[in-house]
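Comments concern the structure below.
Removed from the display is one protein chain of the complex; every other protein chain stays in position.
After this line comes chain A, so read on.
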Amino acid sequence: MTEWYGMVPEFGQLALIFALLVSVLQVVIPLLGVRNSQDWLMAYARPLASAQAVFLLISLAILTYCFVVDDFSVAYVAKNSNTALPTPFKVSAVWGAHEGSLLLWVTLLGCWGLAVSLFSRSLPLDMVARVLSIMGMVSVGFILFTLETSNPFERSLPSVPSEGADLNPLLQDFGLIVHPPTLYMGYVGLSVAFAFALAALMGGRLDAAWARWSRPWTTAAWIFLTVGIALGSWWAYYELGWGGWWFWDPVENASLMPWLVATALLHSLAVTEKRGLFKSWTVLLAIFAFSLSLLGTFLVRSGVLTSVHAFASDPERGIFILALLGICVGGSLLLYALKAPTVASVGRYEWVSRESFMLLNNLLLVVAAFAILLGTLYPLVIDFFGMGKISVGASWFNTMFVPLSVLLALIIGPGALSRWKADELKRIGGQTVAAAIISLLLAFAVPLLHGGDMNWQVFLGIAVALWLITVTLTDVWKKCRGQLSRIPSLGLSFQGMVLAHIGVAITIIGVAMVANYSEEKAARMAPGDIETLGAYQFEFVQAGHIEGPNFVSDAARFRVTKDGKEISLLTPEKRRYNARGQIMTEAAIDVSLFRDVYISMGEPLDNGAWGMRLQVKPFMRWVWLGAIFMSLGGALAMADKRYRRRKTLQEANA
């Protein structure tokens, strides 16, 4: 006799199947309604989208439950968990490998659908019907994919392993609890902008209203993407143990490309909303942004490219995702090619105008994304023509990306203070002369004071960052006409923009400083040894052992001093995880706003000595602080009142 609770995983699978059925209905019924102008059919879009989200959430909750209670009869749980694993990590193990992370992916997609159905009161019903129907199509594809090739509920009956294989130790970390869900929220969130764009194409109504509806959704997805990427970089920095924070790894690129295009989309949407221009281009960007996030999914999961992040690859899955990608991207681009001519932009603008700046911004961002795409796919192309296996190094990406970012940083400030339609270089120049002088002078001073000699890379980085900040502040000053008390009345959108742009500058400063002034030393150290790096002394006080819940580690106690004063006690570890015997380096970091002190343990040497890696990284935090500013800016802009006007729009459409 089977107890009902022995069947819990089957309920999870059942919920997933229900979600699939509901999403099929969500595709068909609202579209039928639109086609036959039947309001009551269109009205099914919202409840169906909500039901889909509920079933997916149930399914995800059941998988989480299986992890928490160590149900090793579920093959996925047995492969990625262990009884000794602490409970928070059991929860995060849900998305620790391919199957579960895919379930998370579709669940978040369902949640975005739910959000659209909740916050779309101001939208005309046919628009809601189209948007949710398109999101339903994406759901159908990916739920099918999950059920067909990557079912997380698959059982390994009747021989149930008594113990699980444990979660990859790299992933046993707070960063990994939060990084994937955030990033996926961003990826999947772009499907909303995508659905809006396609719905507008289908309905032939690419107008300012469409851009206004689409903007807050795009911004929301962009915020998640920004935070997700920053979290990933932060995680790599402290968990991989060599102090790097960006590796131009295919998977990182896969997240950066949609971010760049989504950033372009945000700006292009602004032009479409305010001026009714760039419509066709905006639609294309919305398609690109989501396509690139699908492409990221494909690259990570198909095993087409080798990467440190790669999930267990399986060609069968690859073909399925490729087909999904083909239908989704190919279909939308076909729709674009057929329908785009019907939506001509009206309105003119001069060479010097905010529109031109926005165009330039879009161009730079898209070219940057394209350069990264090229670099990421290049090894594949080379392989394709049988010219051997190569990998594109960081230098390619840096030579492409750095100049483009510098150009972009130069135009952000003037772009934001320029006027729509027509402006004069003289006016813009007049407003920014002071800013230019200040930033050049300070940029000369920084490398001289910090490093002691002229470093042109630092100069360039600091100059463009300060230029961005000073021009932005000038703009604020002019807009509030010299009275800071007027700042609150400038509007949340404007304040958000200012914050986000300053965030860009902060990140640039961080990158320029840490890339040029990081100090590093690899030394053989035994207890009692002292090494000096820059202004810091590192004393290896003591060696010891630590017993964790599912690992044992060799640890080293360090006293870090500067000018004879103790800064901190740091304890880097070398962990060995019991279940898989995997060795992990746990770096110890002393964090402050202007520098990080970073110690990681290398290999054990003879006589109790260890290879130690000591690093001092100035302004490291600024790289991520900038991302926080950007996302806060996005949040402010989203909160702007004009997105929450309801009645007026409904009347306009009546």
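Observations, loosely collected:
Here is the rule we use: a residue touches a chain if its C-beta (ideal position, glycine included) is under 8 Å from a C-beta of that chain, and two chains touch if they have at least 3 such contacts; residues count from 1.
Methods note: contacts and distances are computed from a predicted model.
Hidden from the displayed complex is a chain whose UniProt protein name, among "Outer membrane lipoprotein-sorting protein", "DsbE family thiol:disulfide interchange protein", "Phosphate ABC transporter ATP-binding protein (PhoT family)" or "GMC family oxidoreductase", is "DsbE family thiol:disulfide interchange protein". Here the missing chain is touched by one residue of A:P86, A:G330 or A:G430, and it is A:G330. Residue A:V381 is the one among A:V69, A:V160, A:V381 or A:V591 that touches the chain not shown.
Only one of A:W210, A:W234, A:F298 or A:F397 touches the absent chain when the whole complex is considered: A:F298. Interface note for the absent chain: among A:A165, A:L240, A:A543 or A:A609, the touching residue is A:A165.
Contact between chain A and the unshown chain involves residues 161, 163, 165, 284, 287-288, 291, 298, 302-306, 310, 312-313, 315, 318-319, 322, 325-326, 329-330, 333-334, 336-337, 340-341, 377, 380-381, 383-384, 389, 578-583, 603.
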